[in-house]
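First up is the structure itself, then whatever we jot down about it.
Only one protein chain is missing; all other protein chains are in place.
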Amino acid sequence: MLPDVQCRRPEYPFGLSRVGVTGIKKLVEVKRPSNRPIVLVSTFDVFVDLPCYLKGVSMSRNFEAIDEMIESLTAEPISNVEDLVVKIAEQLIKKHEYASRAEVLMSAEFINKKKTPVTNLNTQEVVKILSEAVVGENERKMFVGVEVTGITVCPCAQELVKARTKMKLIEMGYKEEEIEKILSSIPIASHNQRGRATIKIEVTDDFRVPITKLIDIAKSSMSYESYEILKREDEVFVVEKAHSNPRFVEDCVRYMAAEIVKRLKKAPDDALVIIRQENEESIHQHNVVAERIATFGELRNEINEGKI
Amino acid sequence: MLPDVQCRRPEYPFGLSRVGVTGIKKLVEVKRPSNRPIVLVSTFDVFVDLPCYLKGVSMSRNFEAIDEMIESLTAEPISNVEDLVVKIAEQLIKKHEYASRAEVLMSAEFINKKKTPVTNLNTQEVVKILSEAVVGENERKMFVGVEVTGITVCPCAQELVKARTKMKLIEMGYKEEEIEKILSSIPIASHNQRGRATIKIEVTDDFRVPITKLIDIAKSSMSYESYEILKREDEVFVVEKAHSNPRFVEDCVRYMAAEIVKRLKKAPDDALVIIRQENEESIHQHNVVAERIATFGELRNEINEGKI
Amino acid sequence: MLPDVQCRRPEYPFGLSRVGVTGIKKLVEVKRPSNRPIVLVSTFDVFVDLPCYLKGVSMSRNFEAIDEMIESLTAEPISNVEDLVVKIAEQLIKKHEYASRAEVLMSAEFINKKKTPVTNLNTQEVVKILSEAVVGENERKMFVGVEVTGITVCPCAQELVKARTKMKLIEMGYKEEEIEKILSSIPIASHNQRGRATIKIEVTDDFRVPITKLIDIAKSSMSYESYEILKREDEVFVVEKAHSNPRFVEDCVRYMAAEIVKRLKKAPDDALVIIRQENEESIHQHNVVAERIATFGELRNEINEGKI
Partner (left out) sequence: MLPDVQCRRPEYPFGLSRVGVTGIKKLVEVKRPSNRPIVLVSTFDVFVDLPCYLKGVSMSRNFEAIDEMIESLTAEPISNVEDLVVKIAEQLIKKHEYASRAEVLMSAEFINKKKTPVTNLNTQEVVKILSEAVVGENERKMFVGVEVTGITVCPCAQELVKARTKMKLIEMGYKEEEIEKILSSIPIASHNQRGRATIKIEVTDDFRVPITKLIDIAKSSMSYESYEILKREDEVFVVEKAHSNPRFVEDCVRYMAAEIVKRLKKAPDDALVIIRQENEESIHQHNVVAERIATFGELRNEINEGKI
């Protein structure tokens, strides 16, 4: 019989907050009503804790169980990603009787079909789908999320350019009123960049969020969407739309927060919301970031106090 | 005069948990007693919060201040990385009067000179240095950390191989006692891999940790160190040493915890310790990970209870 | 009517070797006989040249055509990846009448189902699939390739360990002959690591290579395969197998070359072969690499001269 090294007492019997594996890739098929399933190449990170330091169990042998479990739970098409990750976490807890907490993170690239804005051509975009579960003695949390890319136009630089343009037109002899009329019909230059909007929402058995709704909210938060195909008619449309809707990195986060509160009315007050925007600045080598982490209740309160 | 867009009221006046920049690179020179300063190509991530949603300030303009501050604070050689990041955080709070909390993260590749184990040749290794500061109304936290690579040999596979080898030697007619003698003089095969050990320690004005001490602890936690140069004499030495010291990913974390408690006796009980080991498994495509997050007090208690 | 900036004469009318796009992601479905199609999340890089510097055409507008073409050619399930990329290249040449050469590169992660070696459990592995086409006035080349991971055991360190073990056993009083018998029944320790084997083969309309055959060759070149799931019985089996088959990075490349020549007998002499092995050394921070680029004819000659 083969020996079982992991059952021996460790030399230094400290508890461990997390033991697990990262980067397990699996094909996951998600069912769709009246359509073929969506196929996602998904990456899983899976952890359990190991708090019973007195007992001194080393759990490396159980790494084998993690992959086996993901393998069996992804063998058939699933209904949605959040149920998958929570099921993996629950089975981990059941299987590792000494663990008190399990965490499962999943991410996948979803190829989303869409149409160009003016010429109505078929095109595709990559949206990252996220799902997370934490299951413990007194907790059972699930999250779903998305990450989308789009274009953001800087309002500050646009205002600065506008102000200097005004001065030039005044020098050229134009009057304030006419200048306003001219400038309001011109997309004013600014710097713009690739932005990445991320939303992660805590869901429950009674409160679910379709991923497509999160994709919509994230996309609409930036100055405009990006596209893989753009005919000239589309390109000028996208540039004009984006410049008529300049957004700071903070604006994107605040817009998402407002939309999330408005469009997810059934969310319980204590459900967590994580919103993040990152812009790959064209005028800098560095990126700029804004983030809000709050419960639905906190966001609702801020709206009421702020009288939005 | 140029307009100041950021002072206007935002459309959706939510507070923001974090607004900042990521990926600012600077040359940082760290003073050494009686030696030329160490030069680090360092990357900074810097954030402040924006809680005053009622006032509705958008702070993009202040991104300009962040880089300016890092630029000025890194203009001269510094004493240590933790004082640098806390100074940046403190100045951010001072400058952004509406912010109540600032976070600064720094990481750098440090080229560490060392000798090969047998032939005593000069060689170099890359060690990642980490530093972090969080400064708020009622908090002022600093962290220093390191990430080093080494080799880890799996004890489980080694025991399995040993057990099967015993069976073979028994079949060949050897007696238990003799087999033990033979096997104890042979490095038993297993799978081994590149490991990455990470330590992050909370420090205070009164309790500092030299980075070299953390490098030592992290390196000693794995089965053996890795080297860029290895003569044949060194190579066999490293392989034998590593196989005589097999370590699970959990063992590495527990070993670091024990060494940290033993070698950092002056650490206050409430100072935080973050320890992590990640192994790039040679027999899998995925990695395995173990992690412990605890205060010095908690770790000390576990030792006392465990009677190590 | 919208202006057409790209038709104007450039200020500096140099020709361009390559103009194109990188990182276009598409879902590609590959047909299988009597089975559902394989779904690949594929990334495309597409280039044409722009040699007619005198005419001075700038082709940015035509970026729109590239994505449109990939979109339309991947709308239906395809027969194989090499026909897809060559079709994209051919259409690019047709559409860009001033271009004389088009290059298309595609890569995708293929989730390959397999069984564990002893316990026969279902598991999956990620294999990278590559495909390339170059189409020009007098050339029309297609390539298919794969990249797989596995474990490699160093023969050098193993011999060194064996030699030192012999010396110890001699000191213990064993005789040469008995030592040989003992050592031949024990997996001798060495360092081992994650390896990555890559093969790229030029194919033609008459000479095709099934991707599964390339996966087989690449996997068999290393000391042994890696698996996501490994029960204890599997783990010891993999470690013993790998240690009984030590391979230098050069050995892996040479083994692949030999297998390619042996198993692809119909390949024309002028078809190109690119073979590469990269090992993520466990005893070093750096990787080691070996590579061979040759025609089938050259490889066949070397075999004949070498009298393998």
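Per-chain numbering from 1; labels A, B and C assigned in written order.
Quick note on the criterion: a residue touches a chain if its C-beta (ideal position, glycine included) is under 8 Å from a C-beta of that chain, and two chains touch if they have at least 3 such contacts.
No experiment lies behind these values; they were computed from the predicted model shown.
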Displayed chains contacted by the hidden chain, counting the whole assembly: A, B, C
Per the touch definition above, residue among A:Arg36, A:Lys113 or A:Arg164 touching the missing chain: A:Arg164
Touching residue (missing chain; options A:Ala65, A:Ile78, A:Ala99 or A:Ile151): A:Ile151
Candidates A:Val21, A:Ile88 or A:Val126 - the one touching the absent chain: A:Val126
Interface residues of chain A (partner: the chain not displayed): 125-126, 149, 151, 156-157, 160-161, 164-165, 168-169, 172, 181-182, 185-194, 226-228, 230, 232, 235-236, 238-240, 242-243, 280-286
Contacts of chain C with the absent chain, listed as residue ranges: 2-3, 5-6, 10-25, 47, 50, 53-54, 56, 58-61, 63, 67, 154-156, 159-160, 162-164, 248-251, 253-255, 257-258, 278, 284-294, 299, 302-303, 305-306, 308
Residues in chain B touching the chain absent from view: 2, 24-27, 39, 41, 61, 64, 67-68, 71, 75, 109, 111, 121-124, 126, 228-233, 235-236
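The rule we apply is simple: only the chains that are shown with their structure count from here on.
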Rotation angle (°) superposing Cα atoms of chain A on chain B, nearest 5: 180
Classification of the chain B:chain C interface as same or different, half of numbers criterion: same
Centroid spacing, where centroids are CA-atom means, of chain A and chain C in whole angstrom: 33
Mean-CA-position distance for chain C and chain B (Å): 34
Touching two or more other chains - residues of chain C: 126, 228, 230, 232, 235-236
